[in-house]
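First the structure, which I've put down as structure tokens, then a few questions once you've had a look.
Removed: one protein chain of the complex. Kept in place: all other protein chains.
And now, chain A:
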Amino acid sequence: MSSFKRDKKEEEEGGSNPFLNLEKTSVLQETRMFNETPVNARKCTHILTKILYLINQGEQLGSREATECFFAMTKLFQSKDVIMRRMVYLGIKELSPIAEDVIIVTSSLTKDMTGKEDLYRAPAIRALCSITDNTMLQAVERYMKQCIVDRNAPVSSGALVSSLHLANTAGDVVKRWANEAQEALNSDNIMVQYHGLGLLYHIRKADRLAVTKLVNRLTKQNLKSPYAVCFLIRIACKIIEEEDAAGNSNAESPLFDFVESCLRNKSEMVVYEAAHAFVNLKRTNPRELSTAVSILQLFCGSSKATLRFAAVRTMNKVAMLHPPAVNVCNLDLEGLIADSNRSVATLAITTLLKTGAESSVER
């Protein structure tokens, strides 16, 4: 019976998984197909998928194998099939750390990123930046700056994110792109705004004064992107902590007011980020702490397990430092003891252990 079952299972697997039992060598052989003209886009896309699948499953490619495969792939730039082109970009990114002489595709990618087809441009930028090194960056710098301020949101986002990756290896070149990043920050697109802020902060972060200025300005202008606001809260908290540590804290810091105003944001993500920040800031006074806790208390009743988890985990932290602040939520926490999510239940119990009194034992 059991063998019958297994057979059946294998049969099903074989039928449903076209990628089962792929052989690396034979798949690499198939890349010969890439040399044919005209390119058969459908077949070549399938072969590319197989290669990427094998790599994703942990198959190791040697340097020679990878290089051969990479060079075969470059032939596919002849075809204009969109999906295949995109798979080629993925292949470039996947193989570039292993293969040699990958800079051979620089000009093809530069052509795609400056071309008319928006569907090529954004991913081409990201692929290009994965093969670009410090010396070559100078050559594409002009295009990168243009792309950062491009009106097409994915192009702009792609360029900003790639710049951030590059900043780890070519920090001084990327530093020169601050003006462009600044412009991206004013974008209407929520992701571009987020990425713009991320890059600008990265460029400026060594300069305390510049960061403070940036944050002060942004807290006054209502950022649309909840991701950007979350990020801004984190920067603000860092400045507040640093100022406090340096001993020049002013009681009515505008940054502190900004974080407080975020508790009334319409995005749950931002509200939670702000509440979380209050709990972690050293200077939070009991009144503000209780505001934050009452928001977390609301989250406890949410139907989303993640929201309940986030709330209880933060309360657990409050309970460690200021148990009385969480006392008011004991009833809510007791309700979570039997939560369907075990992490939530465990956290609720450990929190109660810190805040609970004898009177609640019976319940």
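One rule holds in what follows: a contact is a pair of C-beta atoms (placed from the backbone, for glycine too) under 8 Å apart; a residue touches a chain by one contact, two chains touch by 3 or more; residues count from 1.
The rule is short, and it goes like this: contacts and distances are computed from a predicted model.
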| item | value |
| --- | --- |
| Chain not displayed: protein name in its UniProt record ("Coatomer subunit zeta", "RNase_PH domain-containing protein", "Probable electron transfer flavoprotein subunit alpha, mitochondrial" or "Trafficking protein particle complex subunit 6B") | "Coatomer subunit zeta" |
| Option touching the unshown chain, where A:145, A:238 or A:354 are the choices | A:238 |
| Among A:230, A:255, A:295 or A:326, the residue in touch with the chain that has been omitted | A:230 |
| In chain A, positions touching the absent partner | 16-19, 45-46, 48-49, 52-53, 56-58, 82-83, 86-87, 90, 93, 119, 122-123, 126, 154, 157-158, 161-162, 164-165, 191, 194-195, 198, 201, 205, 227, 230-231, 234-235, 237-238, 241, 268-269, 272-273, 276-277, 280-281, 304-307, 309-310, 313, 340-344 |
